[in-house]
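The structure follows.
Only one protein chain is missing from this complex, and each of the others stays in its spot.
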Amino acid sequence: MDWKTLVLCTMAIPIGGAILSLLDVKAWRRLVVILTSIGISASAILLYLNGSFNLSSSQDLFFTKYNGLISVLDFLLLGYILYLGFKFKHVLIQILTGLQILLLALVEVLHVPTQTSPFFADKLSLMMVLIVSILGSLIAIYGLHYMDVHEEHLHLEKSKQSKFFFFLLLFLGAMNGLVLSNNLLWMYFFWEITTLCSFILIGHDQTEIAIKNSQQALWMNLLGGVAFVLGMLVLTLKHLPLELTSLLTLPISPLLLLALAFLCIAGFTKSAQLPFQSWLTGAMVAPTPVSALLHSSTMVNAGVYLILRLAPLYHKTLFAHYLAFIGAFTLIATSVLALSEKNGKKILAYSTIGNLGMIIACAGIGSPAAIGAGILLILFHAVSKGLLFMLMGYVEQLIGSRMIEDMRGLYDRYPLTSVLMAFGMITMFLPPFGALLSKWMIIESSAHNPIIIILLALGSAFTMVFWGKWIGIILGRTEPNPSKQEHNPMLIKASIYSTAFLALILSVAIIPIYTSIVLPTLKLYYHQTSYTLLFGSFKNEIGMFPVYPLFLVFGLGIIWTLAKLRTSSTKPSSLPYMAGLEAIQEDKFGFVGPIGKFVPFTAGNLYLQDYIGETKITFGINTIAIGTIIVALASVF
Amino acid sequence: MKFLEKFIKQGSLKSPWLLHFDCGSCNGCDIEILACLTPLYDVERFGIINTGNPKHADLLMVTGGINYRNMHALKNLYEQMLDPKIVMAIGACANSGGVFKDAYNILGGADKVIPVDVYVPGCPPKPEAIIDGVVEALGLLEQKTKSMELSHAR
Partner (left out) sequence: MFSLGKIIIALIVIVLAPLLGGLIAGLDRKLTARLQGRYGPPIFQPFYDVLKLLGKKNHPMNKTQVFCVWIYFIAAVTSLFLFALQSDLLMIFFVMTIGAIFLVIGAKSTPSPFSQVGAQRELVQMLTYEPLLILVFVSIYFVTGSFNIADILKYPKPIFLTLPLIYLVLGFALTIKLRKSPFDISTSHHGHQEIVKGLLTEYSGPYLAMIEIAHWYEIMLILAICGLFWHTNLAALLIFLLITYLAEIFIDNLVARSTWRWMLAYVWGVGISLVFFNILFLYAYRFVS
């Protein structure tokens, strides 16, 4: 199969599946989603195996004749969003959409169409397609079970799942189109589709707060859209091409840099960087498959993907330094905020924003090692965060709360789920897993820049604290006679177990991933590579990281320990030390207080909300962020 | 493993960790016990550390008379200590109830609740006497360790 067919498949299959899932019959919907998942994953894998696109043959002009169609669809889309703006009487949406329509019209009129293919993929894009397709499919399958339980909890009479899955699958198709796009106009079209899908999916439950947050997400993303169109306008006015492949060959100039700066700001809004993070934290009111898919693994990756794509162009400019600062500052600010949060989904949201900030810092630092780290971090973060969100949603449905304090003693009732959740968190911040390897690479490649390195070091310390705290809560044992209630349904097993397995395998296989995805990309744009691979380790002139040896040591250690634990006695009956007054009553640990009254065991955690609470510091960090962006924009000249 | 056993037995004699529980004493005996830890008598020479945690302790020093309230605590603490362990009753009240023997709330000495191995008489006993009792306890500990099965960390 040639790449044109496969590219069409990656977009047509989900869109087809979306339309088919509009029929509101549960079994049909399950069939459609599962078949779409298989189809889109297969196309993605085949596309990846096909390799990077070679744009030399004339057949590559196949898609250019659809330029006009895309423009028409673009205006229709913007028209629909404008209509939504009037429907909700939301002035900001109206203004931003109107601005986009005007500027887009200018771009379309002034733009000279070229004969370059609007679709292109190197290994980075192919990796993104794989992430979107495979992880997206797994989350869609998870969504089948989640939404059934969700609607049951809400006692809905009429199911809204057909609308839900329509937009979810439509989104997958749009994401695939986005990462495969070469022509910025096409990318812009897919970009705005994802904005629309995000808006509709966030507001799915139609509660007051869902509506409010979806509108906030809409206008913030539209602001990014305006920046995107402004970037395209600058390029068009300067008679520069709108195709990435052509742009990446050009020498840098102030106006080109200005266009890139606008595109980067669009990326900031899409990836919910400071000061635009409130739409992402607000989007947590959406059903969890939305959070898992859009707001951790795929849509927010679109922003950093664009920024990373453009990185070779603004390499070593002053703008890049500011970009690195913005990314590193986002990391530390969101890590501090995550420490003060009690809402599990918000912690995950802040962690997502922080990791995306790290990827942007990579793009800003711009050395081959840093770019490689950024690419790897996109991959590993997407898988681990998707896993964590899926588990978070499932646990929330099991225990009825998303506060982490209510998850104490989860291990007693749901051992496998809590272990998987702990595993997901461990893959986020501990060696030898991929996310930590990327962090190691970033720290080593940014070591020459004192401010960035201080921010990164502090940020990563904060992340350890809140992950460690959360893992400790989940694996806590609070019941003397635990009653295991775990019955994981088949759809959950299929989606969550596969994702966990994927997280493990990808981390173990990081060296083949590096050679097949990162190295070709680096060679293409930087003509140099960063690490040599020796004895299963990453090695360069300043550091080394032994991947296989560490996996071997810890893997064997864990297997041996688990084997020993299995054979040892099953009933340890030791009570905790409570000055001799320990007791078990009403199936709880506790102690016998004065006058013989039983006091059950409770525990709390440090949140420091008075010092670093969201309400206290958000204003300050937003101000710093806005200031930095303004300075970064000014620095292009 | 035999090789390690010998070292473990030697270790257990040279490192008795203490748990000091005051059941309701007038604190006279407690002050004398704590005096043993001061530089003048310095029982840390023998590896004795006053841990406050029964899970870490080998020696339980009980002072004061047992009443209906603290007997539960004493029993719990004794059960939380890991084998091999030694109980010492320090002072007259812990031995038998002391001057409070016939009071309505006092059950008697510590041996009403838990098996006591060493009794140190006195009101309060001198630190030298307490140290003497500890040395006696170490001898008993050796015997208990010999008769106990060796458990591995595995």
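Things worth noting here:
So that you can tell them apart, the chains are marked A and B in the order they are listed, and the count of residues begins at 1 in each.
Definition applied: a contact is a pair of C-beta atoms (placed from the backbone, for glycine too) under 8 Å apart; a residue touches a chain by one contact, two chains touch by 3 or more.
Quick caveat: nothing in here was measured; it's all calculated off a predicted structure.
Within chain B, the residues in touch with the undisplayed chain are 4, 7-12, 14-17, 38-40, 42, 44-47, 49-53, 55-56, 58, 82-84, 145, 148, 150-153. Touching the omitted chain from chain A are residues 411, 422, 430-431, 436, 440, 443-444, 447-448, 450, 453-454, 457-458, 460-462, 464-465, 467-469, 471-473, 475-478, 534-535, 537, 539, 541-546, 549-550, 553-554, 557-558, 561-562, 565, 568, 572, 574, 576-578, 589, 601, 603, 605-606.
As a working rule, only the chains that are shown with their structure count from here on.
Averaging C-alpha coordinates per chain places the centre of chain A 59 Å away from that of chain B.
By the touch criterion given at the top, residues 21, 53-55, 70, 72-74, 76-77, 80, 154 of chain B touch chain A in their complex. Looking at the complex, you find that chain A touches chain B at residues 564, 568, 574-575, 577, 579-582, 592.
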